[in-house]
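A single protein chain has been omitted; all remaining protein chains appear in their positions.
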Amino acid sequence: MHEPADTIRLLVSCPDQKGLVAAITEFVASRGGNILDLDQHTDPDERMFFTRVVIDLADLTVSTDAFAEQWEHVASRFQMTWSTHVASRHRRVAVLVSKMDHCLRELLWRWEAGELPCRIPVVISNHADLEPIVTRRQVAFEHLPITPETKPEQEQQIESLLEQHGVDLVVLARYMQILSPGFVERYANRIINIHHSFLPAFAGARPYHQAYQAGVKIIGATCHYVTATLDAGPIIEQAIARVDHRDTVGDMIRKGKDLERSALLTGVRLHLDDRIIVHQNRTIVFD
Amino acid sequence: MHEPADTIRLLVSCPDQKGLVAAITEFVASRGGNILDLDQHTDPDERMFFTRVVIDLADLTVSTDAFAEQWEHVASRFQMTWSTHVASRHRRVAVLVSKMDHCLRELLWRWEAGELPCRIPVVISNHADLEPIVTRRQVAFEHLPITPETKPEQEQQIESLLEQHGVDLVVLARYMQILSPGFVERYANRIINIHHSFLPAFAGARPYHQAYQAGVKIIGATCHYVTATLDAGPIIEQAIARVDHRDTVGDMIRKGKDLERSALLTGVRLHLDDRIIVHQNRTIVFD
Amino acid sequence: MHEPADTIRLLVSCPDQKGLVAAITEFVASRGGNILDLDQHTDPDERMFFTRVVIDLADLTVSTDAFAEQWEHVASRFQMTWSTHVASRHRRVAVLVSKMDHCLRELLWRWEAGELPCRIPVVISNHADLEPIVTRRQVAFEHLPITPETKPEQEQQIESLLEQHGVDLVVLARYMQILSPGFVERYANRIINIHHSFLPAFAGARPYHQAYQAGVKIIGATCHYVTATLDAGPIIEQAIARVDHRDTVGDMIRKGKDLERSALLTGVRLHLDDRIIVHQNRTIVFD
Partner (left out) sequence: MHEPADTIRLLVSCPDQKGLVAAITEFVASRGGNILDLDQHTDPDERMFFTRVVIDLADLTVSTDAFAEQWEHVASRFQMTWSTHVASRHRRVAVLVSKMDHCLRELLWRWEAGELPCRIPVVISNHADLEPIVTRRQVAFEHLPITPETKPEQEQQIESLLEQHGVDLVVLARYMQILSPGFVERYANRIINIHHSFLPAFAGARPYHQAYQAGVKIIGATCHYVTATLDAGPIIEQAIARVDHRDTVGDMIRKGKDLERSALLTGVRLHLDDRIIVHQNRTIVFD
């Protein structure tokens, strides 16, 4: 099977207008680039244009930095919001956890199996419980306990660690703490959370207990970017499973763990593959 | 294929206690009855027992009326809430609609195809739009318009029609009117509604618009019994479908219609097959 | 909601090479066209390129005929196999049936509801059973009985009817007859069949009986283009449902009917929306 050595991925949002795709593809072709994948979406109501372009780096006649620099001319002409990312430059991911291990295990396992294209330099937790499964993989584990008094301070420590490790993406793998608005803003669209319900149903605490009380026949998990509004950031992925009267709250929690693992893994993968554009609290996911 | 001529279905709820299944099955066996199907559920938290028993009528040595009468002795001993229903005595179902046809069509189509074991003597609507698809099937169509002033009076007319047609079950097939608490109470657990969202998310009006705004990746429909609290009665069935950024509100409405048809059909079928027990705003569904 | 008045859809397959997307989009842009949707796929193993482009006709500076004619120059340069279709020019669909009504009903119902963008000038059957549900919709019903002796002759009559009605697409909605290789070739990739199994499992006759015997836990239905090899043409869509030990062959048939309706409807829709490219007995489906 032919697999290209490396690619550059371009994500673009802008007001819809004629000639957009032609301008983009002409730009790439005139620099020797071969487009391997182009996905595009036009929102007819908002008259917005979104695209994801994957370009083979092999024959590109300019450096990837020059590519981005020259692209700026096209981008400003069409009022584009955009980003580029070279596939081989793996992002640095920090995972934040509390005591529950299932989401962390899923991420580490997939990562070890080569199914998650990133680096994981550090795992941070307010509890010490998960240290062994982290350190045995040669990943740094940072234990930063929280008390009501030390919460702001602890968050500063987290942010220092993220900077120190050059972290590009923060994954909350059942990290049961709320982050401050300032922190969230600095990592806008770069913090991914897993909520253990089919949002917006059962936001807040103990969602499986809420679901049990409501007598729903389907439970879910929701992977989303974190915003200042709790449990209301742009949804990336949702997974569901059927339940019935035989399922206790405990059964729902057990089934839900599998949903959480699956939805979080999918969400993180989509982010690492540069498949997500956020526009006005909704996601365009090119999958 | 061997198909039994007729059956009696027994539904029972009571506090859990020893010897329940033995008492029930001994009662049936001593009257010549053969149990074709027995489904049972014990709620370990509430210590409640629920069962559905299907008995072949062929060799029963007592009449079905005598069966029910004699059963009362067992039932009172164990503080049972119970009901029996002879399968061949098809229930009489009234369908209430407004202007939208998809749920009504689904019910009528399945009914014509012999897939819905009931009679449908009457369809009632506050609009005249759906009259042709009803009357061409030799079903009575009653047009009862509503104004804010005539609402209570119109509901009384509905109730008269239900009595007149000997209706056992009322199906709200996208009937966009709220019924009064008195009406709902008189038909407790005998009014089935379809709500066009994954309840409890997006209760109330225009749920697909709400879902679109929330950017969910999965939409749903919920079939439930009607209680005095709007959109909060015991859930019978929920159906879901994936959506993505390419789905407009219109697409969601179109996909949702299929979910509504499917969930409502399933819910009505389960009721007609005596597969549902309601306990404290939750359903036990023996499927 | 903004809905474009009309569009032209372009489907292209060709050997992968640099500058393809640029050449296509430049061609469109230089004729005033606005690309509303562009979906593209590159097969890295076969080094083949496939695309579907949807162009707003509103500002196109050339006629749609001139568009296609001028396009031929681009196409020959890149060795393209291609087709264009103007969305508003609804295809003419003939439905072939035997005795079973569920697939035909689904198609007619969706068509009446405006959910199937086509014309249905004629329904052809080797049995007379379904005539009433066809003619009451003002669609011609042609009854062409078959005996072993008259089979070739009957097929000729079908083909005459297709020509006479200017048919673009033939849908076999549980038409239980095998078509001759010559017929199939003349309508290559324009005959859609629904097979009542999860192909390639249970090809041939009585698939639900086969599935029951095999004790499978999931049954399916397969919508595919017809080729000279029975039940082996390019698969467009497959639908599945879970079954268990309580499902008799009769239950599987009943559940299967819903799958057949759903898979066939999806397949026909995808074809009418010009979303399918066939390449070497496999389909690329831009959905």
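Lettered A, B and C in written order, each chain numbered from 1.
The working rule: a contact is a pair of C-beta atoms (placed from the backbone, for glycine too) under 8 Å apart; a residue touches a chain by one contact, two chains touch by 3 or more.
This one's a predicted model, so the numbers in the text were calculated from it and none came from an experiment.
All shown chains touched by the missing chain in the whole complex, by label: A, B, C. Screening C:Ile158, C:Val184, C:Ile235 or C:Val268 against the full complex identifies C:Ile235 as the residue touching the chain left out. Contact with the chain that does not appear here is found for just one residue of C:Pro15, C:Pro44, C:Gly166 or C:Gly182, C:Pro44. One chain is missing from the display, and on chain C it is touched by residues 41, 43-45, 50, 198-202, 214-218, 220, 234-238, 240, 244-246, 248, 281-285, 287. Contact between chain A and the unshown chain involves residues 1, 102, 105, 109, 113, 115, 248-250, 254. What chain B contributes to its contact with the hidden chain is residues 1-4, 18-22, 25-26, 28-29, 32-42, 44-45, 47, 59.
By our rule, only the chains that are shown with their structure count from here on.
Taken pairwise by the contact criterion, the protein chains are fully connected, each one touching every other.
At the interface between chain B and chain C, two copies of one sequence, more than half of the residue numbers in use are shared by both copies.
When each chain is reduced to the average of its Cα atoms, B sits farthest from chain A.
One inter-chain figure worth recording: chain A and chain B are separated by 42 Å, centre to centre, where each centre is the mean of the chain's CA atoms. Averaged C-alpha coordinates give centres for chain B and chain C that are 37 Å from one another. Chain B has residues 248 in contact with two or more other chains.
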